[in-house]
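Structure first, commentary second.
Note that one protein chain is taken out, while the other chains of the complex remain in position.
Labels for the chains are A, B and C, by order of writing; each one numbers its residues from 1.
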Amino acid sequence: MARLSSLSPLNGYQKSIGSINLCEINDYSLVSLAIPQDTTKKFAKIIKDEFDLAMPTSVMSKTDKKTRLLMTQPDQIFSIIPRVDNPEEDLSKTIGKAAYMTDQTDAWVVLEISGATSRTALERICQVDLDSNMFKLNAMARTTMEHMATIIIRTDVNTFLLMSASSSAKSFLHAVELSAKHIS
Amino acid sequence: MSQLFRINGGLTDRSKPINFTFNNKQMVGYEGDTLASALLANGQRLVGRSFKYHRPRGIFSAGSEEPNALVQLRTGAHQEPNTRATVTELFDGLTATSQNHRGSLGFDFMSVTDLLSPFLSAGFYYKTFMWPKAFWEKIYEPIIRSSAGLGSLSMLEDPDKYDKGFLHCDLLIAGSGPSGLTAALAAGHAGLRVIIADEDYVLGGRLLEEDHNIDGISGQDWVLQTLAELTEMSNVRILPRTTIYGAYDHGIYGALERKTDHLADSGDKPRQVLWRIYSKRAMICGGATERSIAFANNDRPGIMLAGAVRAYATRYGVATGNKVAIFTNNDSGWQTALELVAKGVNVVAIIDPRDTAPRTHISGVAMIMGASVCNTSGRKALSRIALSNGQTLNVDCLAVSGGWSPNVHLTCHQRGRPVWNDTIAGFVPGGDLPVGQFVAGAANGDMTLGAALKSGHKTATLIAKDLGFTTNSSKVAKADDENFAIKQFWHVTGHKQRAWIDLQNDVTTKDITQSQAEGFRSVEHLKRYTTLGMATDQGKTSNVLGLAVMAEATGKTIPETGTTIFRPPYSPVAIGAFGGRERGQHFHPTRLTPSHKWAKEQGAEFVEVGNWMRAQWFPKSNDKTWRDSVDREVKKTRTSVGVCDVSTLGKIDIKGRDAAEFLNKIYSNPFAKVPVGRVRYGLMLREDGICYDDGTTARLAEDHFVMTTTTANAVLVYRNMEFARQCLFPDLDVHLISTTDQWAQFAIAGPNSRAVLSKIIDKVDMSNDGFPFMACSNITVCDGTPGRLFRISFSGELAYEVAVPVRYGDALIREIIKAGKEFDITPYGTEALGVMRIEKGHVTGAELNGQVTAFNVNMNNMISIKKDSIGSVLSRREMMIADDQIRLVGVKTVELSDSLASGAHFVAKGEKPTTKNDQGWIASVCYSPHFEQHIGLGFLERGHERHGEIIRAWDGVRGTDILVEIVSAHMYDPEGGLQRG
Amino acid sequence: MIINHPLLGPRDANEFVHLGDESLIDRPDGMADDAANKFHNYMYLRDNPAGKYRELWYHDAGDRSWLVVTRDTLTHEIFDVELARDVARARGRSK
Partner (left out) sequence: MRYSALSILKQGLTGNKSWKPVWREPEPKKSYDYIIVGGGGHGLATAHYLAKIFGGKNIAVLEKGWIGSGNIGRNTTIVRSNYVLDGNQPFYEMSVKLWEGLEQDLNYNAMMSQRGILNLAHSDGQRDAYARRGNAMLMSGADAELLDRDAIQKMCPFLKFDNERFPIKAGLLQRRAGTARHDAVAWGYARSADMHGVDIIQNCEVTGFQMKNGKCIGVQTNRGPIKAKKTAVCVAGSSSRVMEKAGMRLPIESHVLQAFVSEGLKPTIPGVITYGAGHFYISQSDKGGLVFGGDLDGYNSYAQRGNLPVVEDVCAGGMSIMPMIGRARLLRMWGGVMDMSMDGSPFIDKTGIGGLYFNGGWCYGGFKATPASGYCYAHLLATDTPHENASQMRLDRFMRGNMIDEKGAGAQPNLH
């Protein structure tokens, strides 16, 4: 029997509005790593060894070319890695039992917004202060935009990753598109 | 009408004429005009009618404090009532009409109320309209309502767009007058992130309206120079047309920016943007508002605030009259006289109750000291004034200055109380300012230009230091301090006429004295009884005056009498702006199921369930009604097989060493010993013992459970479990994460469900022993796609739920349909789901509505007494387990042809439907294709022991009253053989 | 309002959900003999002070932390924000 074909929340959406570029990112796998009580140090050492990355903080993500680590909750890390079929299995090879793993790849839609006026557009929906001195490169925040829970990460001066629930991806896209239209 | 009253000078662009109409009269103004300045330039005196007496009224002020000149702007769906002509930027094609009159503005039938005024004094309506009783609703009130109110809404949907936004700054400056600008300079130079906002479309505040010198150049040039400097600074954001309307907790300010109101067309961009500004510090530099003096008939068109007369001449190049007199109790009135004369306006006299004049003479102006204006005449426009010294003067404009009230509004928004200052005869900010807020300039009582410039700079510098910025001593702009001496002279007495205090609400000095006589002496009583300060201007020009007159009447001082504090907003804000950008499709986010695209292809009807769009039923061409579709889906599922997208159910991954122990505390029934590979139905209580949520939870590994919650409660259950995890059992090693959006989950139900699934699932022993009822397992489907399989049943049939990552959901539903073809598989929606669960007697939100106990739904045996779980203790309170409590029952109509409706109440045969005879109600109903009649679930007193009884289902609001038989809630396959088989 | 989250810094209160009095942490033992009384007082009776108040907030649109916020109910001034889990441990809810 044919293997099931996959469909991303925005089906590979990409668009420019005025000086703003929007595109869906869907070439990743996302696994949540829950750290067993009182083993944070041990966990930190493992990701240092395995990913060569320091522990992310709840306001700063850590990243190299292929991996990005976010601390989404005091005892919870999101690891965003290149797309694999069964990421839980994949990661357990390196991390083993140091964390409880839950595949979250399909739970999120990831939208990249870039362009000279991206911040001006985000002003209309994002209540977090995105001033480059307050929200530096790789800074991250879990907040809300238009009643939708959102994770925002700065990946460049004018580039941000926006992560929101996959089931409401179309509403989320509408909110971001409209902000871009209103300021263009 | 040509612009007869235009004079030289001002900031309007004479090279850019603008056409507009007022009451359909074609007029011309210039770019830079407000509607008010253009109307005055065209000699339009009468612009509106007052609220109560429908008195003829003209333009009174030159700012947002305007009580009189309210017009209906634009037409059709864009019609905008109560728009202040004094702050409306003129644009080409602007149309405005006057409001609150029957018949023409010139002849208003309602002005009869003016003649009846003796009988319409303060609070008259509380004392009459009571007889005969029936007349109030039918006659009196409709009359009062239609004569009250000002402008009208179009009653059409607001066609404009709105938006919101969020700004952050170190220092927010409200107001761009002298103090605001020097503050912005100082803070900007120090490197603070500054936002300076002004409600006006040109920055500069009073410097635009008065002639001053700053640092040796004209005030207006200084403004331009300063703005140029500020524009250069990347850390300063200038927001014209932006009103700071409110001060909220912790440095948050509300601001309204008018984006396209000054344009003929919004060009599909937001009309206004509502900003939420997060500030570390804020400076209120809002200046001061002039007030009037109460004297007989002081409300006629042509009687204006002196500062406004000056503003129209200086900023707009408009003379407000051919013969102007000035009535002032303070020096600013004299400044007005000087500037008007300098601009060639004919000022005939200046009248001042003080004995000695502040200057020796002003050429051509009679200086009448120790006198006051005691009456005026001219019905639709001022023609003559009478003075206390017996003199009368023919004038068409009277400029009045009763002194200036600092604009303390934003300092009061957190209930702060201003304090009285005798020298300036006004209230200044008290000590209890909102945290982080400062006040400078006239708003703080620094009434002179020199002082304002200084205080702006000084305050901003202090703030910068306080925030840890180094302040390079930027130079302070310098200017002379003009005189501002004032005599506290509030109203002219010794007459029987009405002297207005609140122009819009027609509150006169008589109303105040009467209110005093009737015992309404506290300021709040005064306001409420007379409606003083309750109009659209919120008493900006009248509150202090009213207070002063009340103080006199009670023989107290003004501070003894009280202060008036202000509520947000500073000036009224369109409801549309507060509403923001979304009101239709995107009012709330929409959640789509993994099979949504496929279901749309099938022509499914959708229904909103907690933001999810769920397929309700799948119509087929030969279905005549929705019932045909639902019946078909139910029958097909019960006789062969059906499939339903159940991805909307909340799914929570629960992991950790202590996961089982944790669940044992969350669920009221035992969970500690659920074997791996098994599913258990769980009942969740609130701590107060009321049923809260239910669902199945599967154990996939020793330290891994997957919980399902109802669609509606998913978020709340998760929140409560986090509470238990973090606050009640902080040391348990248990971790939660929602996987609702991760998994596409389909229920496959019916005798043939096993056969269909076997074709899709990779190598699992599907036999009843291999995978029995309530089994669960990690699996792969369609050749290796990871998934999960649960053998659970909501329908009561042999049934499974299969889950794959959401991105495969669309493909999987198509595979399932393909695999089910040979069994004529049917997709079913929420309606069929509902029918089958009612037949089976499963409860949902319709029954578990937050009011019922486990006892009520006959599940109290599920509350383990061997352990301490959430809600168990309080679930055992006496009245929650009393014998006479309501119990869940099934109902069937006695007549097969009868139909049932939810919400009907149970009443015994032969009894009246009264509260006393109310025995319960029906919670859910459906037509059951299986029983071929209407059935339902309901709650009935002692219901568990009344099966077989016949009782009435009384539905008064729908006008039905039918007989039903009480049966067990488990109507379909009560032994449950089918789902286990 | 702005809540100064101990881990995330100042955040608009609209990201949070308010539950109520800090004392809701002190859940009585359901197996104790006078549990009925204890639970009644725990669930239903409140000091409801006009002034300093220690209350529970949940960072619903954020990191899902439960917080104990010390706030003045007359002025809304916030004095202190702590992680509820730490407070719970300090109040003796450890195993």
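By our rule, a contact is a pair of C-beta atoms (placed from the backbone, for glycine too) under 8 Å apart; a residue touches a chain by one contact, two chains touch by 3 or more.
These numbers were taken from a predicted model, which means no experiment stands behind them.
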| item | value |
| --- | --- |
| Shown chains touched by the chain that is not drawn here | B, C |
| Selected from B:690, B:779 or B:792 as touching the chain missing from the view | B:690 |
| Of B:130, B:672, B:701 or B:865, the one touching the omitted chain in the full complex | B:130 |
| Where the missing chain touches chain C, by residue | 1, 12-14, 17-21, 40-41, 43-50, 53, 55, 71, 73-76 |
| Residue numbers in chain B that touch the chain omitted from display | 51, 78-82, 118-119, 121, 124-131, 133, 136-137, 141, 144-146, 148-158, 160, 162, 164, 246, 248-249, 252, 254, 274, 276, 413-415, 496, 510, 514, 517-520, 522, 524-525, 528-529, 531, 534-536, 538, 567-569, 572-576, 578-580, 582-585, 587-588, 590, 607-608, 686-690, 692, 845-846, 849-851, 874, 877-881, 901-905, 913-915, 917-918, 921, 924, 954-958 |
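One rule holds in what follows: only the chains that are shown with their structure count from here on.
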| item | value |
| --- | --- |
| Pair of chains joined by more contacts [C-beta pairs], A-B or A-C | A-B |
| Averaged-CA centre spacing for the pair chain C and chain B, given as whole angstrom | 28 |
| Intercentroid distance (Cα basis), chain B paired with chain A, Å | 32 |
| Multi-partner residues of chain B (at least 2 other chains) | 276, 278, 731-732 |
| Per-residue overlap in chain C, given as positions that touch at least 2 other chains | 12, 60, 64-65, 83, 85 |
| Partner chain C, residues of chain B touching it in the complex | 248-252, 276, 278, 414, 435, 687-688, 715, 719, 722-723, 726-732, 868-869, 872-874, 876-877 |
| Interface residues, chain C side, partner chain B - complex | 1-2, 10, 12, 17, 19, 24-25, 27-31, 35-36, 39-40, 43, 56, 58, 60, 64-66, 75-78, 83-85, 87-89, 93-95 |
| Residue numbers on chain A that touch chain B, as the complex places them | 1-9, 32, 34, 36-37, 75-76, 85-86, 100, 102-108, 123-127, 129, 131, 134, 146-148, 165-172, 174-175, 178-179, 182 |
